[in-house]
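Missing here: one protein chain of the complex. Every other protein chain is in place.
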Amino acid sequence: MAEGKKYVTPKLDELEKGPWPSFVKEIKAAAQKSPMAAALLGQLEQSYDEKIGHWKHGGIVGVVGYGGGVIGRYSDLGDKYPEVAHFHTIRINQPAGWFYTTEALRGLCDIWEEHGSGLTNMHGSTGDIIFLGTTTDQLEKVFSKLTALGFDLGGSGSDVRTPSCCNGMARCEWACYDTMKVCYNLTMAFQDEIHRPAFPYKFKMKMAGCPNDCVAAIARADLSIIGTWKDEIQQDDEMIKKFADEGLDIQRQIVSRCPTRCMDWDGKKLTINNENCVKCMFCINSMPRALAPGKERGAMVLLGAKAPIVQGAQLSSVLIPFIDLEDEESWNDLKQLLENIWEVWCEEGKNRERVGEFALRVGFGNFLEAIGLEPRPEMVAYPRDNPYVFYQTAKKE
Amino acid sequence: MAEMTVEQLADAMYEMIKEAKGMKKYKATDLQKAMAERFGADKQTCKQAIRLLMDSGRCIYTYFGGSYIEIPPDQPPAP
Partner (left out) sequence: MERRTDIGPPHYTKFLPPVIQKNYGKWKYHEGVRPGVMVHVAESGDKLYTIRAASPRLLSVQKIRQYCDLADKYCDGYLRFTSRNNVEFLTTKEENIEPLIAELEAMGHPVGGVGRAISNIVHTQGWIHCHSAATDASGIVKSVMDDLIDYFTGKKEVPGKLRIALACCLNMCGAVHCSDIAILGIHRRPPKVMPNLAQMCEIPNVVAACPTAAIRPAKVDGKDTVEIIEEQCMYCANCFSVCPALPMADAELDGVSIWVGGKVSNARSQPMFSKLAVPYLPNNPPRWPEVGQTVRKIVEIWVEHAEPDERLGEMIQRMGWPRFFRLAGIQFSKEHIDDYRYAALSLKRTAQVHQA
């Protein structure tokens, strides 16, 4: 491809300076080969001058048969910057844990250099590989080359969004279950739901291997799976002593900051009352090798996190306090639970109502009943303090 | 009522979308609920019918703050 038109960009040039890697340099690098990237610089400089964006949304673009994976994007200055008049985004399902071989990455680069702007996001906030900027006629070509390389599109629109996970057992001693395996298996089990939007709104899934939650599952996923354990924290008294000898003030820095005050330190021995431990990870984070999650490991399933749109932000709340996720049975239970949730939500949910908002609108207790889960005290921070109870007894008669 | 085939359901959905064109946009769940009501169609068959509409190009998915199923415009629009 020929070099694009050069625009004068004094404001953006300012952002080439300084120690942090510069996105402007990246756009300029792509502009060496791509007139689209060159025009993006022009339009962006104009946004910097005018303090206003120049993109329009709305989408009827996609690859045949899929409703997800491509986001239509158009410039409202198409006459002035014709190369970016159409500038669509493609979301590509990332490999679990974001590990790559250079061979695979080079393959992706070659496709995108030939058929798009050469600009990417590694990665989008949902987790996908993002290809930024191409025209409608290139979409099928990109898609067929991607599938030849073994990649597929991710979700967008009212569908299951691309699941993502922390690197778990691949590189973390605290992973309480195999996040990458669960992520991959769920992704494969729900290909249809990812590619063909059939829900009231988006549905995100994220898997974190332990309560440190490195992928922010509890804040960003409608279904958050977070590793935890049931039995005692594993304790190596020699190592604990070593921490103390090396100057860690165990009483002040650890014991007194445990959220449930379930630890005692007599100056020589640490005693943990595991019955009161809420598995927050703090003491384990602070004394790695001395403490570790227990041996009976698994995960907790939580539901409902979302950003503010429409009714306000929510964090996920507990749905299944413990599931082991290793055996076939619990895996099937999880899939069945998802099917049940979607069934109820599709039936009763309003347009653009996330499942967390839906569950609160119909009442969390009613929601549980509809999806076939027994209410459990683990699901609430505290029982209701509001006496307006919709007792069912009288109504049923 | 006789079981509707996937093709018949797809046709019925297509008609429904066509009639509402320019007035109301349907989501996959709207179509499925309507088919269940009119023909007692089950969810799985409805899914297959939608897939047929998509793969044949008679319908496309569109996106505006939510995903809809529509008939493609004659001309690719320049919005």
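We just call them A and B in the order they show up, numbering each chain from 1.
Keep this in mind: a residue touches a chain if its C-beta (ideal position, glycine included) is under 8 Å from a C-beta of that chain, and two chains touch if they have at least 3 such contacts.
Since we're looking at a predicted model, the values are computed, not measured.
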item: Interface residues of subunit B (partner: the chain not displayed); value: 23-25, 64-66, 79
item: Positions on subunit A where the hidden chain makes contact; value: 11-12, 14-15, 17-27, 29-30, 32, 37, 40, 44, 47-48, 50-58, 64-66, 73, 87, 89, 93-106, 108-110, 112-113, 118-125, 132-133, 144, 147-148, 150-152, 164, 166-167, 169-173, 175, 178, 180, 184, 187-188, 191-192, 195, 211-220, 226, 253, 257-259, 278-282, 285-286, 288-289, 305, 307-313, 315, 350-352
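Definition applied: only the chains that are shown with their structure count from here on.
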item: Distance from subunit B to subunit A - Cα centre to Cα centre, in angstrom; value: 30
item: Of subunit A, residues touching subunit B in the complex; value: 56-60, 62, 64-68, 71-72, 74, 78, 85, 136, 156-159, 192, 196-201, 346-347, 351-352
item: Touching residues (chain side subunit B, partner subunit A) in the complex; value: 27-29, 32-33, 47, 50-51, 54-55, 57, 60-67, 69-70, 72-73, 76-79
